[in-house]
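One protein chain omitted, others in place.
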Amino acid sequence: MEANTVRLLISCPDKKGIVAAVASFLYENGANIIESGQYTTSHKGGIFFMRIEFEPAGFLLDGKDFYQRFLPIAEKFSFTWRVSFSHKKKRMAVFVTKEEHCLQELLWRWKNGELSVDIPFVISNHDVLRNVVEQFNLEFRKFEVKKDNREKAERELLSFMEGKVDFIVLARYMQILTKGFVDKYRNNIINIHHSFLPAFAGAKPYKQAYERGVKIIGATAHYVTEELDKGSIIEQDVARVSHRDDVKKLKIKGKDIERTVLFKAVKWHMEDRIVVYKNRTIVFV
Amino acid sequence: MEANTVRLLISCPDKKGIVAAVASFLYENGANIIESGQYTTSHKGGIFFMRIEFEPAGFLLDGKDFYQRFLPIAEKFSFTWRVSFSHKKKRMAVFVTKEEHCLQELLWRWKNGELSVDIPFVISNHDVLRNVVEQFNLEFRKFEVKKDNREKAERELLSFMEGKVDFIVLARYMQILTKGFVDKYRNNIINIHHSFLPAFAGAKPYKQAYERGVKIIGATAHYVTEELDKGSIIEQDVARVSHRDDVKKLKIKGKDIERTVLFKAVKWHMEDRIVVYKNRTIVFV
Amino acid sequence: MEANTVRLLISCPDKKGIVAAVASFLYENGANIIESGQYTTSHKGGIFFMRIEFEPAGFLLDGKDFYQRFLPIAEKFSFTWRVSFSHKKKRMAVFVTKEEHCLQELLWRWKNGELSVDIPFVISNHDVLRNVVEQFNLEFRKFEVKKDNREKAERELLSFMEGKVDFIVLARYMQILTKGFVDKYRNNIINIHHSFLPAFAGAKPYKQAYERGVKIIGATAHYVTEELDKGSIIEQDVARVSHRDDVKKLKIKGKDIERTVLFKAVKWHMEDRIVVYKNRTIVFV
Partner (left out) sequence: MEANTVRLLISCPDKKGIVAAVASFLYENGANIIESGQYTTSHKGGIFFMRIEFEPAGFLLDGKDFYQRFLPIAEKFSFTWRVSFSHKKKRMAVFVTKEEHCLQELLWRWKNGELSVDIPFVISNHDVLRNVVEQFNLEFRKFEVKKDNREKAERELLSFMEGKVDFIVLARYMQILTKGFVDKYRNNIINIHHSFLPAFAGAKPYKQAYERGVKIIGATAHYVTEELDKGSIIEQDVARVSHRDDVKKLKIKGKDIERTVLFKAVKWHMEDRIVVYKNRTIVFV
């Protein structure tokens, strides 16, 4: 069994003494730092970001205690911060439509122990992937979201998910989410777009790519915002193609990238490695 | 010394018997095929493309004779075709502004024998790269092309180049070419754009890439058309970046990709490996 | 439905007129070439290789007729050759031990229609993957091959497979095959080795890679010969690692490469794209 660890994510205006203060706090409370990453946007007047993962051996694991003890430091340096505990698994809802490969990859990794999350249910606006989901003994729920009932259907969906979900993965979910929905899970909805964004946003990216005659295709995992395919990019990858690849072949080649890019993004999100700042992600890996 | 070879590039409506006809023609005239590539856009009613490279040992090398003998076959199948001879070096003009890396790479490869072209001169709208060029004992010519004298300056430039140039490489040349200029060298002007097109066309692509927060940057070599950064893509490559890379670091990482992508495109053009069809390139490699 | 196609693989001493002869033969018999690749080992006195895929519309599909008609040409040029028909699916046996990822990937692709083969059974020397196999409604057979009963067990295995198998995929099968077994399926057994061969042949390649401190790991698909990990390489791929990756992390990163490299090799084998010559593979893609 993996030891339990605590992950602390901090951002604040850069200033001398932050690392010293945090490291001393952890030391005095008996924590053992096992991973630490820092980043400052610019050397003068920048924003400072830190992710620190530690074993709380001999430390007070309980969330409330941590908050109380850490608060004075957080206030002194005006931290924006959050803390999470590896033994408390995040609850991940997966949204799908008809395409199987991204869902399959996530469930498979989850079953193999590579994704340490709980999956309360998989949501879809179609029935075709019910079998795939139920083979993993997971709940499959259909919500018939469409253009003309979107707001109503989303209300039902939100009500269904209320209190049961920490973040959402759109594993080739072919519906747009309204601003209202996005606001409820701000920076907690991950989408996989099947192009190298910002190229080929919107519908049919492989067709667009074919028509533009690109020599490399890509996939992009990003946080969802109210603007289609404009949210902060978490991860991207690419594959080489040639004039011999028609749209069908692009799709097949693209699927493999989509699978791995989405998995990476989900894993990093799950491990609290991502901070969003001004529509850019800082990823501590 | 490399043996002399002949390169034959053909396109036509797909039809049975084309390969048989061309291969038999070459065999009957004593040619020895050393490389051959084919591609058909689609299996029903598609366009057929072929590149064939052969040693003309015992064959009639002279251009005119080849034309005469090959014409009946070309007419029978309605070929669009061209032929070139490896011992007749293409004449390559390089256009630059102030950035050195692409120019340097090309000249270095040329000096090392990796680019088998003649370079009659390097054209620039600035003086800063004169030394680089003259170190290679090449002619450097300044033409002060600007927004407000573009047409006049281009006329002088075209007149200067008249009869001396087969193709042009824009090795980070920061001026737009008019349609009139492009028409003179249609599909014979190669540009390197410092982004993964169609993403970040236009000015300051690295700044655009930074602001969008992409995780991968790229470079694109393409033929120049009258529409900025819209011409047929010849080659692309990418490099992984992270939130730690500011615009300056993106530029440095990008330079390395620009160098190699441009070189590849120039080499393939030089070896007659590229056919443009409907704004897409077929590259026989 | 994909149209039926015929694949013809030829090798012979290089000579003028081969392409003309083959292309003319196909044309005269009404075939429509849809893909064609050639390669010669060296320009003087080399060996010529050709793969040609064609639609036999109006052509005589039947194997015997093809053989009879093609024989005179084959004899004239001393061809070594083979022919296959895309509508006649190859029968692929998969051998596994305990690791799941390669098997899972192959079965998934097969189910999705990306691998056009029949799978008569999956063979294992352990029981752990029985469930995975049976979920796909495939036969799972256990043969307890061990060091001390290898020859006897292999005899039983060969007898069981007799007449039912065209090629074998070792999807992380942790037993050595004897020369006798290999001879029966020469160039028809594909293994995935979890290193960048020839580096780290033999046992525990990820441990070896960790200890050597490499910055890139790899996977290699190759044909099996009687010498361990020495057979002709079909495909390789790599992933970047760092000092932060311990053996466990290398294994996880490696699995993803193993999956895709093995799949590619199997697909190319299935499509008759591979020729083995002097322990090197010529892959027509």
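In order of appearance the chains are A, B and C, and numbering begins at 1 in each one.
Simple rule for what comes next: a contact is a pair of C-beta atoms (placed from the backbone, for glycine too) under 8 Å apart; a residue touches a chain by one contact, two chains touch by 3 or more.
All values reported here derive from a predicted model rather than from experimental measurement.
Among B:4, B:135 or B:149, the one in contact with the hidden chain is B:135. Across A:55, A:118 or A:211, the single residue that touches the chain missing here is A:55. For the chain left out of this panel, the touching residue among A:33, A:73, A:153 or A:228 is A:33.
Considering C:11, C:36 or C:232, the position touching the chain not shown turns out to be C:232 (whole complex). Interface with the hidden chain, as seen from chain C, comprises residues 39, 42, 196-200, 212-216, 218, 232-238, 242-244, 246, 279-283.
Annotation for chain B: contacts to the undisplayed chain at residues 100-101, 104, 108, 112, 114, 135, 252, 256, 260.
Chain A meets the missing chain through residues 3, 16-17, 19-20, 23-24, 26-28, 30-36, 38, 40, 43, 55.
The criterion applied here is as follows: only the chains that are shown with their structure count from here on.
Separation between the centroids of chain A and chain B, computed from CA atoms only, is 42 Å. Counting partner chains per residue, chain C shows two or more touched chains at no residue at all.
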